[in-house]
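Shown here: the complex without one of its protein chains, the others still in place.
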Amino acid sequence: MERTERFVKELENNDCEVHVVDRKSLKENLVNYIGKGSKVFYRPSALIKSLGLRDIFELTEDFHEGIYFGLSEADYGIVYSGGLVELANTREEKLPSLLPEVHVALLREENIVEDFDDLFSRLQKPLPDITFITGPSKTADIEKILVRGAHGPRKLIVFIVANEY
Amino acid sequence: MKVLLFPTCLVDHIKPKIGFDTVKVLKHYGVEVHVPERPACCGQIAFNVGYWREARKMASSWLEIYDQPEYDYIVAPSGSCVHMIRENYEILFKDDPEKLTKVRRIKPRLFELVEFLTRILKVKKIPSKFRGKITYHASCHYLRGLGMKSEPGDLLKNIDGADFKPMELEETCCGFGGLFSLKFPELSFKMAERKVKSMEDVEYLTSADLSCLLNLGGVLSRMGLPIRPLHIVEILAEGLEDD
Partner (left out) sequence: MIDFRKNADRILKDPVVVNAVQRATLHALKKREETIERIPDFEDLRDRARLAKEKVIGDFENYLKLFKKNATENGFIVHEAGDAEEARNLILKILKAHGARTVVSSKSMTQEEIEINPFLESHGIKKYETDLGEFIVQVAGQRPSHITAPAIHLTRKEIARLFSEKLGMNYTEDPEEITNFARNFLRGKYFKADAGMSGANFLVADTGSFVIVENEGNARMSTTLPGVHIVVTGIEKLIPSIMDLPVFLKILAPSSTGQRQTVYTSIFSRAPEGREIHIVLIDNGRRRMLKDPILREALMCIRCGGCSNVCPIFQLVGGHAYGSVYSGPIGIIWTYAIFGHEVAKELPFASTLCGACREICPVRIDIPRILLELRRRVVEREGGRPGEKILINVWAGLMTEPFLNKIGFRVASKVQTVFKKGDKIKSLPSVLSSWTKFKDLEPLADKTFRELWKERKGS
């Protein structure tokens, strides 16, 4: 729990909006946040499938312009950097966290690790493609003024699904 | 304790007072000071612009004069000259074992004045009678080469009548850089100007290197600003009993 708290703080430092929720209320939270009937570009995972979101959102694995929300489950979270880790190889798997305006990421609390080393020592060779995501897309290329959503999401919302004891 | 003083070429020829003030401070702490008769330059002005042959000539002569084992220490009132000898002589003489031996013999006994005062004599406070508002410029080779960061400021702060006011760009290069200032006068000036503009409400500018002070002082004078450059030893020696 203490680790989770530190992780949340680091995420917030990196400009993420973070909610720690329990498994039971996750779906309700998502519905409230995204809104019933919204189109959602998503990357399937066991957790997401188990939520039964099909009846609530218009889920798709095919992106087209105009889809506002991306939904994916991050494979890990790293306390050190305050970021998420995606293990994804195909274009379809990689894009939900990149193309939409808002990226909603789920992360199971048990997948929070302390540091990069903890992650690499868990992974087997051959490695999958790994993407570290540390906040919303950003630029400061015009007069050093920070602008969010340079090319990728303008917002990164993280729902940490608390461990059940 | 016997010290051989290396006044440095600039002090020797431009500001002899700094040499006498150095002697004054050393004597105050009971040090016996000797000054060689021959002129000497550490050679950095040549070395730094790529003229290593000429630098070697000056460095060889310097070694001849200062390699005198009967003296406990060699002290110089200049961070950059000490840095030159300490860091670069071994590069300069890397193929000359005889000179290398000399360099290595001298290195552990060679100190810049404030370094010598604070690290060898363990001086924390000097009974200087100096009065006025001082700011300090950390010369590059002194700060980053010899690692003299807090010592000069600490000594200045501990002078009872002095008002020490650190400047914002204390650690930024003044733009002198030896022949750099001849090769890139405009740029060199802008660097000095930027530094000068960051000094506020002070009467004196001090440093452990005369070269920087001549550069910044020259710009202050040209700009007509009423800030007087003084070598740090001129401040430390103020009001100390002369022999």
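A and B are the chain letters, set down in written order, and residue numbers restart from 1 in every chain.
In this section, a residue touches a chain if its C-beta (ideal position, glycine included) is under 8 Å from a C-beta of that chain, and two chains touch if they have at least 3 such contacts.
What you see is a predicted model, and the numbers here were worked out from it, not measured in a lab.
In the full complex, chain A contacts the hidden chain through residues 13-14, 65, 80-83, 89-91, 94-95, 98, 115-117, 120-121, 125-145, 147, 149-153.
Contact between chain B and the unshown chain involves residues 7, 9, 11-16, 18-20, 35-41, 43, 45-52, 54-55, 57-58, 61, 88, 91, 140-141, 144-145, 171-173, 175-192, 194, 214-215, 217-219, 221-222.
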